[in-house]
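A single protein chain has been removed from this complex, and every other one stays in its place.
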Amino acid sequence: MDSNKKTIIVFSGDLDKAMASLIIANGAAAMGNEVTMFFTFWGLNILRRPEKVRARKTFLEALFGWMMPRGAGKLGLSKMNFGGMGAYMMKIIMKQKNVSTIHELLESARDLGVRLIACTMSMDVMGLKEEELIDGLEYAGVATYLGAADEAGVNLFI
Amino acid sequence: MDSNKKTIIVFSGDLDKAMASLIIANGAAAMGNEVTMFFTFWGLNILRRPEKVRARKTFLEALFGWMMPRGAGKLGLSKMNFGGMGAYMMKIIMKQKNVSTIHELLESARDLGVRLIACTMSMDVMGLKEEELIDGLEYAGVATYLGAADEAGVNLFI
Partner (left out) sequence: MDSNKKTIIVFSGDLDKAMASLIIANGAAAMGNEVTMFFTFWGLNILRRPEKVRARKTFLEALFGWMMPRGAGKLGLSKMNFGGMGAYMMKIIMKQKNVSTIHELLESARDLGVRLIACTMSMDVMGLKEEELIDGLEYAGVATYLGAADEAGVNLFI
């Protein structure tokens, strides 16, 4: 185990938790750590492209895809979201305070060399296709996560 | 600390998070790891027997027991549950995709030697009795969890 290696499972697709995971990841990567983020289940929504992407889907897959937020710009808060009002207010405040947006944090994570892994099993269950997700991702399953976690000194589930 | 040892606190009783915790646990156990799952608070609902079990309870204990889902088959999703519709759809999709059910994952965890610990303090607070929970569990408190976590290289809270 190496305390310079860190992994984060991003299970949640809430804006606030996504921000927290990316702030930790960017902080660690900026300090020279090797960081692996494993996006699974609702967390995959953070990685969706904002534009509509044509993809062959079954009816249930299409329904799920339609109900889930398309990309980091559409996420809600885990508390006090009030149909999007809370997330909207939070973004205004963050802008006033010069906190990076979630898009900037994602970009910065990529620039800092954070490994962004999309969980293929969750993609299959939720009917998400590679062409619907942003660029620069790895595609892998739980075994890859476990391999990274085995070597890391800090492992979080968010 | 030993990266071949892992612990997971299962605090959540949501179907999606329960699945995630069991998929990680089974994956690690299949790779020869010693895995300890510590079920506490809402996570105890995953371990409830599906059938009604007679147990002496106070009024509040009975009320809580009646309101909480009875077993892994009754869990809802953490998001988009829509009164059970979401969990139902998710199970149909998972069946189509040949993903193991939560019952199969629990069984497989037991077969692979994953330690399944029910938190006795939470059981006391929620009024759950041993006869209401499935077979093959250990009963212990936070000190036992901490002992396992001290030796483990990966520790998650789900």
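By letter and in written order, the chains are A and B; residue numbering begins at 1 in each of them.
The rule we apply is simple: a residue touches a chain if its C-beta (ideal position, glycine included) is under 8 Å from a C-beta of that chain, and two chains touch if they have at least 3 such contacts.
Computed from a predicted model, the values in this text were never measured in an experiment.
Remark: the omitted chain is touched by one listed residue; of A:M123, A:A140 or A:V154 this is A:V154. Contacts to the hidden chain, counted on chain A, fall at residues 1, 3-4, 16-17, 20, 23-24, 27-28, 31, 33, 78-80, 89-90, 92-94, 96-97, 99, 153-158. Interface with the hidden chain, as seen from chain B, comprises residues 1, 9, 11, 13, 40-42, 58, 60-61, 63-64, 67-68, 121, 124-125, 127, 142-143, 145-146, 149-152, 155-157.
Note that only the chains that are shown with their structure count from here on.
Taking each chain's centre as the average of its CA atoms, chain A and chain B sit 25 Å apart.
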